[in-house]
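Apart from one protein chain that is not included, each protein chain of the complex appears where it belongs.
Note that the chains are named A, B and C in the order they appear, and that numbering of residues resets to 1 at the start of each chain.
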Amino acid sequence: MRFVSFILGLAFSAAALAQSAPVKIGIGIAQTGTLGGGGKAALLALQMWVEDVNARGGLLGRKVELLAYDDQSNPATTPGIYTKLLDVDKVDLLIAPYGTVPTAPIMPLVKQRGLLLMGNFSFQVNHTVKHDMWFNNAPWGDATSWTEGFLRIGQNIGAQTIAFIAADQEFAQNLANGAKEIAKKSGLKTVYEQNYPPATVDFSAMIRAIRAAKPDMVFVCSYPNDSVAIVRAVNEIGVGPTVKLFGGGMVGLQFTPVMESLGSSLNGIVNYHSYVPGMKYPGIEDFLQRYAKKAAEAKVDPLGFYLPPFNYAIGQILEQAVAATKSLDQKLLAKHLHGHEFNTIVGPISWGPDGERARPAVPMIQFRNVADKNVEQFRQIGKQVILHPPQFKSGDPVVPYEKARGGN
Amino acid sequence: MSFELLLEAIVFGVLLGCFYAAVSIGLSVAFGLLDVPHVAHPAIMVLGSYCTYVLGRYGWDPIVAGIALMPLFFLLGVAIYRFYYESFEKRGSDAGVRGLAFFFGLAFIIEVGLILVFGVDQRMVEAAYIGRSLALGEFRIPWRMVVAFGVALALTAGLTIYLSRTFTGRAIKAVAQDEPALRLMGANPVRIKQWAFGIATGVTALAGAMLIVVGPVEPSLDRVYIGRTFAVVVLAGLGSMTGTLAAGLILGISESIVLMQFGASWAPAVAFGLLLVALGIRPQGLFGR
Amino acid sequence: MKFWIGMAVTVALAAGLALSRTNEYFFYAGFVVLQFVVLATAWNILGGYAGYVNFGTAAFFGIGAYTAVVLFKAAGAPLALQILAAAAISGLLGFGTGLLTLRLRGIFFSIATVAVIFIMETAMVNWRYVGGATGMQLLRPPVMEPFESYTRMLFVAMAILAVIAVSIARYIEVSWIGRGLRAIRDSEEAAECFGVPTLKLKLFACTVSGALMGAAGAAMPMYMSFIEPPSSFSLTYSVSALAMPMIGGTSHWLGPVIGAVLLGSVQQIVTVTISNEINVLVVGVLLVVFVVAAPDGVLGLLKKLRWLLRSSR
Partner (left out) sequence: MSKHFGGFSALSEVSLEVAAGERFGLIGPNGSGKTTLINCVSGALRNEAGSIVFRGEEISRLAAYQRTRRGIARSFQIPRPFHSMSVLENLVVPLGYVVGLNDTDAHAEAVRILKTIGLADKAQTPSNRLSQVELRKLELARAMAARPRLLISDEAMAGLAGNEVDEVLKILFDLNATGITIIMIEHIMQAVMRFSQRVICLDAGRIICEGAPAEIVKNPEVQKAYLGA
């Protein structure tokens, strides 16, 4: 984990902040590995918030300093990183790593030491540990909030059977198990299900098996590297004419480098997202413009739709909570966070008792007429058509998947 | 598992198996013939993949890049053998234990070196034959596997013929069987072994190029290939080149069937299972001396 | 006698430190160094004394860790019981690997032990009860009295384990078992023909070495409060457990201890200051340098130095 320390003090306000010690916020976040694409963009957004909050006089009049280490998308490194943040760097506040898999190992650690942990796009990572000082920034809550959209779209177009592929890791297993229960309850018959080890590179065997099973829908739960390999395998081998809907929980298809390299092979996939152009939130346009400029300099994800707005929101929430409680005491902050709703650039955020979103809203989008090697196209409205939830709906699904894909 | 899925698995297994043979043939020479405990062979192959990736960024086709890298890796091989000979074989003593540790250390240095330069991200290459598949009725066979199969077949056949037909090839086989006798006949076994090790490493560069054609590569990929390459070499029998092809096919097909039937989580154990069985029952392998 | 005083002092020092105000991170890093002392000493019993190079340390370590997890999850067993059970199971695995030596020697034996790692890892990846490939979060039990934090207790437990391992290694080395193992290492045929029960001794060395590695692995899940197959069966354990005795010196029980403390501390310092990968690079580079330049390790160098000093006077 490269020691990446960003000490940002803007010159003209330095005098005001110089004398008292800085407020240190610690985070381990993937800069490399399968989650690296998203992690780089998220970290950039957090740094933007640190610059903005320091321009406004910092927290409790003290300069904010962000300490970040690269966890390489590897769960084995995060316990070490967070112990170091707490015992060596002695940080005041903690933000969780991006993603369920790196976050899972530190949940027992923060629970035992009674620490506030701001969640960062994990999925149901708190359901066994039940830590009461955990606040997730993701737009989803439990499995229903994520999968009902996908399943209802499928049933509306007459799908009866479903196939599942899921990576054998914390995120994909949580989501897949939830989805299987909901599918059974809503009368869908599972014709094929397969877990694969996270390091799998070649998915042709699995795609061939799906072709043979002839399902109406395929629900995929995968991490970025697998998502890319699956889309490539589908592109090479095809899933057969019966499949009406393909996608659901494919992490990584929201990262700009991935969208750019996959290009037209994305067409027809119906997948989850967090924010796409056309969803109106106060202040998000202005943030995205400022972000695009900074991202170009840092050669990071130029669009910044998926993670950056929600990481910036973490900063906003912390800023409002610290201002309201006038203290950095984690128990006090947690109590305040439980009791209030916070306005952010991704709309109002409040949490249930388990620290997940109280009113989840997970958009399901379908890629339509995406061209190859063109990033700017994704800023237009029509490329990622929102099929669910109703309040953001901007079109109906093109079915079956092979037609929507326009593939061979 | 339905019949045509089994058939498809076998076809895919043959393509994969031939690729495994090409990946292991360098080790067949280094370990099979020269008795050099070359545990770093897979790491050098992954190094070849990354060099192919770098050349790919300048628009080189992976196969062309692989072939272009062969002379460079030949020199690398000669250098490594020279260093190994000076530090271990010359001193005799328990060179085996120290030699083994040396190559294990070398494998780790290469792996971590790649992580420092390229990070742990997956790297892949673009090419006309990657991403499209050959449609044979119901079957769809990815072109990248067909190309890897072709190059692998050429590589394995080429090296086998080189070793059995050419003069230096026979000298390499001779040094493997009876070094003192060769020394009496005026040939310098060290130079021959150095040449053989150079060729083995050169060939591995092309195998590395095929590795990144077949799928994305990351620095720690060499660990799984230690099992596969040694399984093929031991199953084939030490120093038997033709055996490498047969053993590669056996491994490829069995792995592909297990992949189809039991899923990917059991696949890595196939190579190591075969290796243990081969070591247990016939350490001298199917065709070994 | 000097030896036992040394051991007693070590345990007392570890316990004293654990109760003192020292920074928590010292115990977090110290635990790993002590763990490597156990692993390196265990490796040397088979690798250094008997000459069988075992690349499968990660397999015994991982199985030890998973045995502890099963006991903790099923019966909430205390740490001591977890370590004992892990030692027993890994000892059994060691006995199994020992049987391999019936037919395999040299590089064939080493490659077979690498195979054992991947087979064990695949078994754990496919065992849902212990979390499979997903891995599993573990809630540490409440801390027992004298210790302020669980990590401090683990630190002392590992210090005791290190003392036990070193004592076993020393006993083997000075006893006739050690002489038999050295005879096997020098020439197995001659040893067998001069009354050394080579198979029995090899099995004994494999079992003891495996058991100690398993015991070292048993504390890992509680230390990380998380367990997953790739990191529990990582080849880094195999290379480090091999490099440390090679660096310290394989002919004497002190060799692996020096190697483990030297290399282990460098690794921990590098991880904190520079980056994680560099620490693995350090292991690789030091292993190659010592294997080539100083085959008998630090102890060998010291002996040469003393010999030079004595003869120059």
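Worth a mention:
As a working rule, contacts are C-beta pairs under 8 Å (C-beta built on N, C-alpha and C of every residue); 3 or more make two chains touch, one makes a residue touch a chain.
Quick caveat: nothing in here was measured; it's all calculated off a predicted structure.
Touch, as defined at the top, links the missing chain to these shown chains in the whole complex: C.
Of the candidate positions C:Tyr171, C:Phe194 or C:Trp307, contact with the unshown chain belongs to C:Phe194. Checked against the full complex, the candidates C:Gly180, C:Pro230 or C:Gly264 give a single residue touching the omitted chain, namely C:Gly180. When the omitted chain is restored, the residue from C:Gln82, C:Asn126 or C:Ser251 that touches it is C:Ser251. Touch with the hidden chain on the side of chain C covers residues 176, 179-180, 182-183, 185-187, 189-199, 251.
Going forward, only the chains that are shown with their structure count from here on.
If you sketch which chains touch which, every chain touches every other chain without exception. The greatest centre-to-centre gap from chain B, using C-alpha centroids, is found for A. Of all chain pairs, the one linked by the largest number of contacting C-beta pairs is B-C. Chain centres here are Cα averages; for chain A and chain B they lie 39 Å apart. Measuring from the averaged C-alpha position of chain B to that of chain C gives a distance of 32 Å.
Of all residues in chain A, those touching 2 or more other chains are 72, 74, 168, 195, 197, listed in ascending order. Of all residues in chain C, those that touch two or more other chains are 125, 132-133.
Put simply, chain A touches chain C in their complex at residues 1-3, 72, 74-77, 79-80, 83-84, 86-88, 104-105, 107-109, 111-112, 128-129, 168-170, 173, 195, 197-199. For chain B in complex with chain C, the residues that touch the partner chain are 31, 37, 39, 83, 87-88, 93-94, 96-98, 100-102, 104-109, 111-113, 115-116, 223-224, 226-227, 230, 234, 265-266, 268-269, 271-273, 275-276, 279-280, 283. Those residues of chain B lying in contact with chain A across their complex are 2, 4-5, 8-9, 12, 119-122, 131-133, 135, 140, 142, 214-216, 256, 259-260, 263-265, 268.
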